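With one protein chain held back, the other chains of the complex are shown just where they sit.
Should a chain be cited, it is by its letter among A and B, assigned in written order, with residues numbered from 1 in that chain.
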Amino acid sequence: MPNENAAVSKRLPDSDGNPQQSHFVATEAFASIFEVLQGKGYTVIGPTIDQHAIVYDQVRSLQDLPQGWTDRQGAGEYRLERRDDNALFGYVVGPHSWKHFLFPPAMTVATADKTASGWTFQTPEDDPPKYAFLGVRACELAAMRVQDRVFMAGPYVDPAYHQRRSGALIIAVNCSQAAPTCFCTSMGTGPQCTSGFDLALTELTDGFVIAAATRDGEEILSELKSRPATVEELRQAAAVTQRAAEQVERRLDTTNIRDVLFANLDHPRWDDVAQRCLSCANCTMVCPTCFCSSVQEVSDLSGQHVERQRQWDSCFNFDFSYMNGGVIRDTTRSRYRQWLTHKLASWIDQFGSSGCVGCGRCIAWCPVGIDLTEEVAAIREPTS
Amino acid sequence: MSERPRLGVFKFASCDGCQLALLDAEDQLLQLAGAVRIAYFLEASSRIEPGPYDIALVEGSITTPADAERIQQIRRDAKFLVTIGACATAGGIQALRNWSDTDEFLRAVYARPEYISTLATSTAIADHVRVDFELRGCPINQQQLIEVLQSLLAGRRPRTPTHSICLDCKRRGTVCVMVAAGTPCLGPVTQAGCGAICPAYDRGCYGCYGPAVQANLASLTTHLIAKGEAREKVVYRLRGFNGYSPEFRAESDRLESIEEREG
Partner (left out) sequence: MSIPASTTPSSSQQVPNPWQAHAVSIRSIQQEIDGVSTYDLAFDNAAADGTYRFSPGQFNMLYLPGAGEIAISVSDDPARSASSCRHTVRTAGNVTRTLGKLQPGDTLGLRGPFGTAWPMADCIGRDVIIVAGGIGLAPLRPAIYTLLRERRCYGRLNLLLGARSPGTLLYRSEFAQWEERGLVVQTTVDQSTPDWTGNVGVVTLLLERLRSFDPTNSVLLCCGPEVMMKFTAVTAQHRGIPPERIWISMERNMQCAVGLCGHCQWGPEFVCKDGPVFRYDRIARWIDVERL
């Protein structure tokens, strides 16, 4: 059963290391990317406004994008606001992440049917759409790399993730601004998109500087009305990302973080955060790398047909660590500690990188605004 | 006819909504009727068979001296007693009387209050007899009820989730109303079961399924108050259908005592 060929090395950049020449595509010309992608059979998922937020959902035209909108974020707070320009990608990251599409929140992984000769077992045919993800940020590219290692690099490969991931086209966008919740610069994941995409865009006032990193990306770019970017446009594009990088104010000190956290499993700060933590699981649900799931038995009334339904689960759920009539992590303190130490420390042992990409979602979407960077800083404080 | 398990459905102070959830499960109910013998279910049939019952579903709270007696007999007659709904598991909305003067209500509402025989409180079934399984909700979720019955018939312990509403919001892609719109919501401290309906319609959770396991009420209420909701309003928010559940009750009482201390 073990599969040696696991890691998908996603679309290598040009072999001789030269970046493809960047092109400029005016906003009006960019509008045709939807037709181009649809023509190639892609279901385009991108940013759109819904439920007071910029979410990821199917987008069919430029009109679906959050043109002229931005997000204001803080600990436990997110608000949509008007921009004073017409930027299409002038926001940071919202409540959704791409894992919604790569690792669906609920799906049937196996079925069982009772026949005259006993139970038979099947794994259902999985026929997901061919996705094109539009507007993927640098931290989100990093999150995909992290989940690639979780789901595809081990001895066992998750078939659902593998299938969705390998069919997906990635159109990245370089951030033009940062939220107070962002800390990608601490995690070394952004704001510049460097790899893991087919196309990367940088939004200027009247269009996009676009670079293709793969043949698929180049093909799509060739179908848009474009011209080579001017030196001035390239300078402006660089300034956009530079501005975003400078706006990142939040820091997470990752120095020796694995050892620091493991050496502090009895730190009083865990009790302190447990007083505030709701153990509601929101942070794990919005996290673009959290991957825990559980399987539920769903049977028809006759009990002759059973579906094994996999759903997102969370280490914050009380019965997540249930075993032999008892629960191992039976306190919020132990569950918060599990989450934080897994994300920032044991993940490194397991998958060779941090599980945190610095997107800040867990800070913004915690209903009571718990901030992991603050918790880590407190744990680093020597206890008296 | 083979010996099918005998099912009894009993009602106490309640709106009948949870029993309706059972009646509404038409197709499943028909199949269920084949698997169990419905021995006592006044909402569905006037035929009454005496106990014992293999499974007793109990709806409603205890509000009268007669009911307090009757539940004792049902417990004696029942092998496995399941309470269904917020009234039976937490006293229901009528438990709001527990914070008031019942005699005053009687005098205000009834011309001849002496004809009324009532207790001063509305309490959960578990305050009176041992309960084998509690099915939460106002009303209960039909699928969960079917799962409970199916499990019991198969000799399994029923599986109903104990996690917060938030998990279900996220699974269905609902954006957090508290974070994105500042709408107060009990979702983080409420047990799942409804499918996270209210936030999907841009409303905060009302706590219909009662407290989630180890719910951290104090953190949530502190946050709501810090975000500008009056303490008195937070107390009202907690005193809903499950207001008299131990966790919600303790927290609303705590907030009220602060209110009183501070005048």
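We take it that a contact is a pair of C-beta atoms (placed from the backbone, for glycine too) under 8 Å apart; a residue touches a chain by one contact, two chains touch by 3 or more.
On a predicted model such as this, the values are computed, not experimentally measured, just so you know.
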item: Chains on display which the left-out chain touches in the complete complex; value: A, B
item: Of A:His96, A:Arg137 or A:Arg329, the residue in touch with the unshown chain; value: A:Arg329
item: Selected residue (touches chain absent from view) among A:Gly39, A:Gly68 or A:Pro159; value: A:Pro159
item: Interface with the unshown chain - residue positions in chain B; value: 154-157, 159
item: Sites on chain A contacted by the missing partner chain, in the whole complex; value: 1, 3, 5, 8-12, 14-16, 18, 20, 109-110, 112, 114, 117-123, 150-151, 154-159, 162-163, 166-167, 212-216, 218, 262, 265, 291-295, 297, 299, 303, 306, 308, 313, 315, 320-325, 328-331, 333-334, 338, 342, 345-346, 349-350
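The rule is simple: only the chains that are shown with their structure count from here on.
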item: Euclidean distance of C-alpha centroids - chain A vs chain B, Å; value: 38
item: Residues of chain B that touch chain A when the two form their complex; value: 27-28, 31-32, 146, 150, 154, 159, 162-164, 166-167, 170-182, 185, 187-189, 202, 212-216, 218-220, 222-223
item: Chain A - residues contacting chain B, complex; value: 50-53, 55, 76-80, 94-96, 100, 105-106, 275-282, 285-286, 296, 299, 301-303, 311-314, 317-319, 331-332, 364-369
